[in-house]
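Everything below concerns the one structure shown next.
A single protein chain has been omitted from the complex, and every remaining protein chain is retained in its original position.
For chain A:
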Amino acid sequence: MSKLIIHQNKITNIEEFIAVCPFSALENNNGIVEVNGACKMCKLCIKKGPPGAAELVEDQVKGIDKSQWEGIAVYVDHIGGDVHPITYELIGKARELADKINHKVYCVFMGKGIEDKACELLHYGVDDVFVYDYEELDHFKIDAYTSVFEDFINNNRPSAILVGATSVGRQLAPRVAARFRTGLTADCTILDIKENTDLVQIRPAFGGNIMAEIQTPNARPQIATVRYKVMNCPERKETPSGQITKCSIEKNKLTSKIKVLDVVAKPKERFIENADVLVVAGRGVRSQEDIALVKELAELLGGEIACTRPMIEAGWFDAKKQIGLSGRTVRPKLIITCGVSGSVQFAAGMNNSDYIFAINKDEKASIFKIAHYGIVGDLYDILPKLIEKIKVSGKV
């Protein structure tokens, strides 16, 4: 057990001592300083308070035998057998981690009619794919899927499990973590592994304003979720390697209190705020017909088209597509502005984007002050050639 003990006699000034805590967790109860439930154990009171006023008393933590847990496992994320590409990215990462500590890479694949789909996974560097193919696993049902996951963990005891942060993964991973009373770190952006098999997990918090490094030193399996397109997808190898293991589980473990009545395609309403990729049309686009060019690039990149205020005033776009102080604030992973000068008002709506590419004829345009890659040139020359290249690469 670890806890903070306050030594009242070492406190020189109660008010000053209380002010040290950024979480208001130190309270003055009639001259006695106490720690309340707001304590985040940041230990700032120990570091910044008068010497000896706050002390951390720690018991020896019961260690676990980490050598009993071997292998890096990946949850195969899919809907109706369609494997989500995040799975391959995670296999690539798992391979890299496993090679460092000389472990194997496992996949756990649960669903209905998925056995042949498992073969494809063998082209990406997996040692063993564990397949649970049952009628009852037709749709994602959290209770049944957790039971299967539990069976897989109990039989294989993986040291770490990587799960895609998809609609399914973000529900399933926590339930599994709670069942094993182990740690789960959401949306990791960097993963590494120590020699003692502790997973080093780095993730953003506070809306991306802070990065935290998290470890799970006294529990196994260690579970992490990762968002799509954060890790690299490994090359597909021509010859498959590894094996497929068909697993069986008692039918009574597959019962669920959830019944999926229907699965319907989602009507496509897309918002520029949610897009990972945005291509923006600015005043450099000369006519309404020419918007098609910008739109084509957006579609090829799987993104959305957005615009600046003058385009709204010209009536060429719906107001929902406008970026800026009088429009929407966006934070895509990639934004390509085409013929946008980059007013302060526009920049305020998009300057937190991960990668900003700007195409503009005027080398003095203020957009180049915020662009990571500024391109001085004519969009009418560049875009058609870029579009052609993307199309050609897609055919290969």
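Basically, a contact is a pair of C-beta atoms (placed from the backbone, for glycine too) under 8 Å apart; a residue touches a chain by one contact, two chains touch by 3 or more; residues count from 1.
Simple rule for what comes next: contacts and distances are computed from a predicted model.
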item: Record-based protein name (UniProt) of the chain missing from this complex, from "Branched-chain amino acid ABC transporter permease", "Multicomponent Na+:H+ antiporter subunit B", "ATP-binding cassette subfamily B multidrug efflux pump" or "Electron transfer flavoprotein small subunit"; value: "Electron transfer flavoprotein small subunit"
item: Contacting the left-out chain in the complete assembly, out of A:N28, A:S167, A:Q288 or A:S326; value: A:S167
item: Options A:I14, A:C247 or A:L334, residue touching the unrepresented chain; value: A:L334
item: Hidden-chain contact residue, picked from the options A:A178, A:A292 or A:A314; value: A:A178
item: Touching residue (missing chain; options A:T87, A:S159 or A:T216); value: A:T216
item: Touching residues (missing chain, whole complex) on chain A; value: 1-2, 21-25, 34-42, 44, 47-48, 79, 84, 139-143, 146, 166-168, 170-175, 177-179, 181-187, 200, 204-219, 229, 232-233, 256-266, 277, 301-302, 333-334, 354-355, 357, 363, 368, 371-378, 381-382, 385-386, 388-390, 393
